[in-house]
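And now, chain A:
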Amino acid sequence: MSVAAATEPVLAVRDLHTHFFTKTGTVRAVNGVSFSIYPGEIVGLVGESGCGKSVTAMSILGLVDAPGRVVNGTIAFDGRDMRKMSGGQLRRVRGHEIAMIFQNPIGALNPVFSVGRQLVEAIRTHQRVSRREAYRQAVGLLERVGIPDPEQRLPQYPHQFSGGMAQRVVIAMALANRPKLLIADEPTTALDVTIQAQIIDLLAELNQEFGMAVLHITHNMALVAESCARTIVMYGGKIAESGQTDVVFDDPKHPYTQALLGSVPDLDQPEQIIDPLEGFPPDITREWTGCEFEPRCSQRFEQCSVENPLLREVAAGHAVRCHLYPAAS
Partner candidate 1 sequence: MILRSGAAAVAGGVGAAALAACGEAEVVEKTVTVTVTEVKEVVKEVPVETVVTKEVVKEVPVETVVTKEVIKEVPVVEVREVEVEKVVTQEKVVEVEVEKVVTQEKVVEVMAENPKADSLVIALPVTQRVDDLDGSQVYEFQTKIHAFSTSESLLLYDYQTQTLKPRLAESWEVAPDATSVTFTLREGVTWHNGDPFTPEDVVFNFNRIFRDDDPYHAEGTFYYNGFAQPFYDSTEVLDARTVRVNLNKPDALAAEKFGALDSSYMAHPPSVMEHGNREYSTDPDKYVGTGPYIPVELRPAELVRMVRNENWWGPKPDFDELIFRLFPGGSAGADARVNALLAGEVDVALYTPATRRNDLFRAPGIGAKWYPNFVLVYFYINHTFPLFQDHRVRQAVARSFDRVSYHEATSGPTVVPWGRFWFPGSPYLNDSAELDYDPAQVESLMQDAGFSKGGDGVWANGDMRAEFKIQYRGDPGSPPDQETFWMQGLNDLGFSVELEAWDPAIGADFENGPYAQQNLHVGGWGVGVFLGDPAFAYQRWTAGDDFARSYMDNAEMNQLYQDILVEADAANRTAKVHRMQEIAAEQVAWIPNTVATLGAAWREEKVTNVTSGATQYSYPWLYKVAPV
Partner candidate 2 sequence: MSRYIARRLLSIIPLLIAVSIIVFAMSKALPGDPVEIFLRQADISNPEIVAAMKDKYGLNDPLPNQYWTWLTLMFRGDMGESILRGEPVAELLFRGMRNTFSVATASVVLVVVVGWTMGVVAAVVHNRGWHQAITRFLAQAPVLMLSIPGFGIAVFMVLAFGVTLGWLPTSGVSNPRSGEDDILDLAKHLILPTIGLALASVGGNWRLARNTMIEILREDYIRMAHAKGLPLWRVYFVHGLRTTLVPLLTSAGLLFGSLLTGSFILEYIFAWPGIGLMMVESTVSRDVPVVMGGTMLIAIMYLFINLVVDILYAFVDPRVRYA
């Protein structure tokens, strides 16, 4: 999988800051995040809710709602800076080169339009094809994502679909224009466990088949372990740790990562006591002088409350933001 590292990244995010300017203060939802995704690679972006992972995704697409705004950083997609693009240019990228799927598939489909109409719309927004051709493609797409009787299903409305089926529709819509990058924001969270696996398998298959990169955003470490080549762990709007999935899972460095992994029930060892992380996510309306994780950290020491640590590489491709790991030689 490290083959991908040799080529140019499809997406390179550098020092991304996305803040929300609310009446009660500035919420620094994303506060200096840098990462890259290479063609054909599946990257997992994990963390608790509120850690900034979804905002990161929305920032990439330029879809942060007011009062939020990307205040700093570059988002280079395929060598082009997304932040410098006009609205029109952005819209040509969205849904075409970068597609996105959401946590709640039923909610992501407009309830008042038929599934077919929404699929056709996705196709015709970016391809100059006739309605009939688009419809034909839509049938093919539904077939591909494993929906039986696609011709019958197309005129139906979202509320007539189960959650799993709806997510397949959403995926079909995302695939419609063969994107280079698929951002999947908690694609299985709202689904039954059995369905979850099917969707993950589907995503993996499609990744293989179309060679598209996937940024898989989730709070579920198990899913990351199962499907992602690389893992990025976020905490308090910053990256806590990143690296190859097997490395991060086998040898988690950051106390937060360790705590996260500790809180995943291991099916092989049902007797193991789960050690949930205590405390609450950090208050990100203020600028932290020390480490954001320090109040909850079991391994904290003096420096942690004084100095905000930097993300340092502890091994090739494995970076950690923690004072426990001073700069590697």
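We adopt the following convention: contacts are C-beta pairs under 8 Å (C-beta built on N, C-alpha and C of every residue); 3 or more make two chains touch, one makes a residue touch a chain; residues count from 1.
Keep in mind how these were chosen: all candidates are chains of the complex that A comes from, given by their letters.
On a predicted model such as this, the values are computed, not experimentally measured, just so you know.
A.B. asks: Among 1 or 2, which chain makes contact with chain A in the assembled complex?
C.D. replies: Here chain A touches candidate 2.
A.B. asks: Touching candidate 2 in the complex: which residues of chain A?
C.D. replies: 58, 61, 63, 65-67, 87, 90-96, 99-100, 102-104, 107-114, 121-122, 125-126, 157, 159-160, 170, 173
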